[in-house]
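Only one protein chain is missing from this complex, and each of the others stays in its spot.
Coming up: chain A.
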Amino acid sequence: MKIRLYLAILAGKMAIFFSRLAGNQGTNFPGRLARRIYPPILTELAGNILRETVIITGTNGKTTTSNMMAEIIKENNFSYVHNRAGANMITGITTAFIQATNLSGKREFDYGLLEVDEANVPLLLQEIPVKALLITNFFRDQLDRFGELDNTINIIKEAVQDTDIELILNADDPLVSHFQNQTGLNCWYFGFDDTVYDDIASAESREGRHCVFCGHELVYERFHYAQLGKYSCPQCQNQNPARDFSAHGLNLSPAISFQVNNLPIQSPYQGFYNAYNILAAVSLAKRMGFPDETIQTAISSYHPQAGRMEKFIINGKTVLLILVKNPTGLNQSLVALTQETANKNVFMALNDNAADGRDISWIWDADLEILANRQEDINYLICSGLRSGDIAVRAKYAGFDPARIVIKTRLQEGIARAVEGSNDTAYILSTYTALFTCRQILLKMQTKAKRQSNQSQYQRQSG
């Protein structure tokens, strides 16, 4: 009898139930509680994975990539354990396993599909046997939790050393090439061939500009997106590894389509960064042996999720909610929203809680100038969240007219301000810990607006 295991599961399940009841997401606490009662709980429950467990890490695209993988597994009628977005620390992953299992801790699953925070990868590998590790990319993100990016990469490198874990890596990311030349590891590379969207010289922040082997500045033939591209080191001949999963014929508009080797892929998503997420998911799925048709179907039917350009209609206005968390993602969002010429209000909530990253200096590595250059289409920029002042200062120094910068620290007031007025659309940008509140506010406003328009229609008809 494993009394402590049952107790831990029961306590964990109750904690999930009660924190949901209290309106919380309930992601880390139940896992932490259960681990305190029975420390090996995660290892034990992971023993119920019949086939294999794969993990997805990296700076950007973890959530989208793993959600697409989940679709592919589902399409193949297999069962799986999958942690939700944001619950990617070891405690959140434990919570996901507790939620999936039954009270005796015996329910079996075909696959484990885990999105894992970079710094938590070593911990997880100690507790769970992993078949494959997919690394999306390494960008500047929440640096304050780790010190520098080099540290993050090194701890993952050390953790996979002397294991038989298969690595699925981004051939276009010079920081990922750290993993090259590591003996004993089976590496598979995905990447893009030349595309029509490539840039020969771009001003965005580039974390991996220097060769990881000799320190010399890298020479880029072309950039696909941020520091991802075709590079080489003039000093030590370090260059992109050969691609096992090579994407070509990329089309981003009106939606994403390209070919992976000979497999045509289509998706309703937008943006180059999502093309990378799709390519990553397809590559992993191919390595896991899923049939081509199921991969195609799953990707083409998978639609954008909460915070990844979610759309609301409020009083006839289109309101889009976008999660932003690092310079690259913010730049992409700003490019997308300024391409739309309709006049608009832009709202941005900047928080500095632990899950957002305590250091908000990343907004200075982002190009708010993109917004300032198109300010004729923008009525007001509304700055909100715990660090509303910082986003306002950043916008002012990007050249945005201070007279049209509005500071509303409280989310409710800020969103109300963004949605009212003569603008046709509103963009609600938010960092992680403000996202759920922003979404709740928008949902409430949408419902209320719908009810009011129904009522007025009714009054017109009866009057």
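Just so we're on the same page, a residue touches a chain if its C-beta (ideal position, glycine included) is under 8 Å from a C-beta of that chain, and two chains touch if they have at least 3 such contacts; residues count from 1.
One rule holds in what follows: contacts and distances are computed from a predicted model.
Its record in UniProt calls the unshown chain "Lipid II isoglutaminyl synthase (glutamine-hydrolyzing) subunit GatD", which is the match among "Peptidoglycan binding-like domain-containing protein", "Paraquat-inducible protein A", "Lipid II isoglutaminyl synthase (glutamine-hydrolyzing) subunit GatD" or "ABC transporter". Contact with the chain that does not appear here is found for just one residue of A:Glu108, A:Asp194 or A:Glu217, A:Glu217. The residue from A:His178, A:Arg387 or A:Arg439 that touches the chain not shown here is A:Arg387. In the complete complex, the hidden chain is touched by one of A:Ile314, A:Ile363, A:Leu411 or A:Ala426, namely A:Ile363. Residues touching the missing chain, restricted to chain A, are 143-144, 147-150, 209-210, 215, 217, 352, 358-365, 386-390, 392-394, 396-399, 402, 405, 407, 409 (touch as defined at the top).
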